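Everything below concerns the one structure shown next.
Apart from one protein chain that is not included, each protein chain of the complex appears where it belongs.
And then subunit A:
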Amino acid sequence: MGTFLALVRRDLALAARVGGAGGLSLVFFLMVVTLIPFGLGPDLNLLSRIGPAILWIAGVLATLIGLDRLFQADEEDGSLDLMRLSPAPFEVVVLAKATAHWIATGLPLALFAPLFGLLVALEPAALARTALSLLVGTPALTFAGAIGAALAASIRRGGLVIAILVVPLMVPPLIFGVAAADPANPGSGQALSILAALTLAMGAVGCLGAAAALRGGE
């Protein structure tokens, strides 16, 4: 537990300081959400109908940003070797790093979603549901991304490889996330439950998979 907290604290400090990636994905999220209405034209009904999907797709893309550095930065400077010598299981290391990544990228997306939702003309009910679905679903995106980031940890410019590996895994959370965000959808409650299940499943699979990939690497 001490190792877990120390890792989370360190990664958050790194994200917050000069050269860290904190805020980057939030700005990217904002850019996508503001650009789409300009491209789509002045059709408010269309915009508010596809608004949750826009926020979710922007969330998926924003999560992909910075994923390539999740393990690569630590692999390059030897920090990962230090973690391999720790008595803590490597799954805990992955869980801590993914948690810190989510706090720095996914959580701000969910918190700012009600504000950004106004840009795509979401109704108040849809605003709340979209924020809730992002809060529940973005950890699944991060954990899925951790698998790709671990596999590509020793590849320079691994961002493309990660995107190809990870985007298919992000499709189920995207589908159920958008379904859960739509207040007019009678099945949105079930969709939210499935989304929560996906997050838990991805949490387990992501930690085990990423730890296996990093342990086997030289």
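Following the convention adopted for this analysis, contacts are C-beta pairs under 8 Å (C-beta built on N, C-alpha and C of every residue); 3 or more make two chains touch, one makes a residue touch a chain; residues count from 1.
Here is the rule we use: contacts and distances are computed from a predicted model.
Engineer: Looking at UniProt, which of "Heme ABC exporter ATP-binding protein CcmA", "NADH-quinone oxidoreductase subunit K", "Carbohydrate ABC transporter permease" or "8-amino-7-oxononanoate synthase" names the chain that isn't shown?
Structural biologist: When "Heme ABC exporter ATP-binding protein CcmA", "NADH-quinone oxidoreductase subunit K", "Carbohydrate ABC transporter permease" or "8-amino-7-oxononanoate synthase" are compared with UniProt, the left-out chain turns out to be "Heme ABC exporter ATP-binding protein CcmA".
Engineer: For the full complex, which residue in A:V27, A:L46 or A:L82 touches the chain that was left out?
Structural biologist: Only one listed residue reaches the unshown chain, and that is A:L82.
Engineer: What residues on subunit A make contact with the chain left out of this view?
Structural biologist: Contacting residues on subunit A, toward the hidden partner: 2-3, 5-7, 10, 13-14, 17-20, 76-79, 81-88, 218.
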